[in-house]
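Only one protein chain is missing; all other protein chains are in place.
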Amino acid sequence: MIKLRFASPEMLVDINEISDLGYHRVDADGSIHVGALCRHADLERSALLATRQPTMAAAAPLVADPIVRNRGTLVGSLCHADPQGDWASVMVSLNASVVAQGRNGRRTIPVKELVRGPFQTTLAYDEVVVEAIAPAPQGEAAGGYLKLERRVGDFATVGVAVSVDRIGSQVTRAGIGLTGVGGSTISADDAAQVLVGGSLTAEAIGEAASLAAQAAQPRTDHRGSASYKRHLVSVFTTRLLNGLIRTEEEAA
Amino acid sequence: MTSLFQEVNPGAAAETPTREITVKVNGESRTAVVEPRLVLAHLLRQGFHLTGTHTGCDTSNCGACTVLFDGKPVKSCTLFAVQADGHDVMTVEGLAGPSELHAIQEGFKEEHGLQCGFCTPGMMMASKALLDENPNPTEDEIRWALSGNLCRCTGYQNIVKAVMWAAKKLEDQ
Partner (left out) sequence: MTAVDEIKIGGMGASRRRVEDNRFIRGKGNYVDDIVLPGMLHMEILRSPLAHARIRSIDASKAWAMPGVRLVLTGETMAARNLAWMPTLSYDTQAVLATDKVRFQGQEVACVIADDPYIAKDACEAIVVDYEPLPPIVNPMQSLADGAPLIRDDKENQADNVIYDWEVGDKAGTDRAFDQADLVSKIELHYPRSHPSPIECCGSIADFNRSTSKLTVYLTTQAPHIIRAAVALVAELPEQMIRIVSPDIGGGFGNKVPVYPGYVASILASILLERPVKWIEDRTGNLISTGFARDIYLQGELALRNDGRILGVRMKATADHGAFFSDAQPSKFKIGLMHSAFACYDIPYAHLEARGVYTNKAPGGVAYRCSFRVTEAMFFQERMVQAAADDLGMDQAEFRRVNFVRDDDFPHRTPYGFLTDSGQYAKCLDVGLEAIGYQDFLKEKEEAAKRGRLLGIGISTMTEPLGAGNSREYDILGIKMFDSAELKIHMTGKALLRTGAKSQGQGHETTWAQIVAHELGLPAEDVLVEEGDTDTAPFGMGTYASRSTPVAGAAVAMVSRKIRAKARKIAAHLLEISEEDVEWELGRFYVRSQPDRGVTIQECAMAAYSNMPDGMEPGLENVAFYDPPNLTWPFACYIVTVEVDPETGVWDVLRLVAVDDCGVRINPMIVEGQIMGGLTEAYAMANMQFITFDEQGNCIGSNFTDYLLPTAWETPGFELHEVVTPCPHHPIGAKGIGECAAVGGPAAFVNAVMDALKGTGVRNIDMPVFPDRVYQALQTGQDVSGAPPVRTEEI
């Protein structure tokens, strides 16, 4: 931003030297905590995510490119509030929150309430986010992230994050986050709600996909028409959920 | 002091902030006084005259500026020099040993992994980081690891071969 002269702050505080913020871990209660300096690359290589948090594990390799992933952070991405940001959709689908620290102490902000608009957050001017928290799954966590990028590092034409908690085949909680199809990340709540309380049937998936597409507010631009992007939302949602059916059968 | 004198431009804004930083570059400790907004790539190129690191874009896409920062590949155009204070930077000039080239350098020459040479330093630094972490990568793993470095000349196929050549040589050693 500074290099491109979009921003010329008088003072810039570099937090990279703060030690012990680079963690990511699972707490005893099953919640996943990602420190402010945990890099995309750490999450990409994380054995923990691979087994515990498939939505995050699917998204990590698709953020930017491998070199940028050595510096960029999940928390930073959330605070940057780019509607093209991948992590926001993921965390929204997980019903995640961030912990912001200011002069008056700490407060927890759900990611869904963090973003006000493109590149604008609800953080106070003297607040810094120190951690992101994905709540413990209500059962077994499943999910994934699909993104149409025309080359590595491209912004998403469309990205869909799907996260589903299950006990057996019953879905106890679901979340769907959409990247690149609106002024900010979209939480397709109605679509996700359709999945809760039953198993992943073809009907439920079809309805969820359709509602997710409706929740999208894409713009026609050089990446494609609005209707194409809506269609991709539906396709990706369907593919992700279908992929979970197969996995479940294998596990059963 | 590294020079007998340093001219101060008349009217130069006295308020222009500067910071003194010490960076270990290719194993050698270097100290410089810099403006906070100076990017690391420019410190290396204009400050330390290590012109092997190149710049090719404005949006952190091309990777021509890739250096190793505490052993990890970063795009030096997207780091401020002040952020390198107290850290270790390795550039292409630090690849070769005192009497011989690094296997990666040899591999690029052997397998015709470069043509105009402009993306090459960044490409090689990213390759080194890969081989440090994964000494025996598959073709897919190489292509994935280098997907943050753009090349216009080679079509990448020979770059992949170059990295595999280097991997084999390092293994044999």
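The letters A and B name the chains in turn, as written, and every chain counts its residues from 1.
To be clear about the criterion, contacts are C-beta pairs under 8 Å (C-beta built on N, C-alpha and C of every residue); 3 or more make two chains touch, one makes a residue touch a chain.
All figures in this text were calculated on a predicted structure; none of them were measured in a lab.
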- Item | Residue, one of A:V34, A:L114 or A:L148, that touches the chain absent here | A:L148
- Hidden partner sits against subunit B at residues 9-13, 35, 37-38, 45, 49-59, 61-62, 64, 91-93, 95-96, 101, 105-106, 108-110, 112, 114-121, 124, 142-144, 146-160
- Query: Given the full complex, what residues of subunit A touch the hidden partner chain?
  - Reply: 5, 65, 148, 150-155, 157, 220-228, 231-232, 235
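What we mean here is this: only the chains that are shown with their structure count from here on.
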- Which of the residues in subunit B end up touching subunit A in this complex? 36-37, 39, 58-61, 63, 66, 69, 72-75, 77-80, 82-83, 86, 126, 144-149
- Task: Note which residues of subunit A are touching subunit B in the complex, please.
- Result: 2-4, 12, 14, 16-17, 41, 64-68, 70-71, 152-153
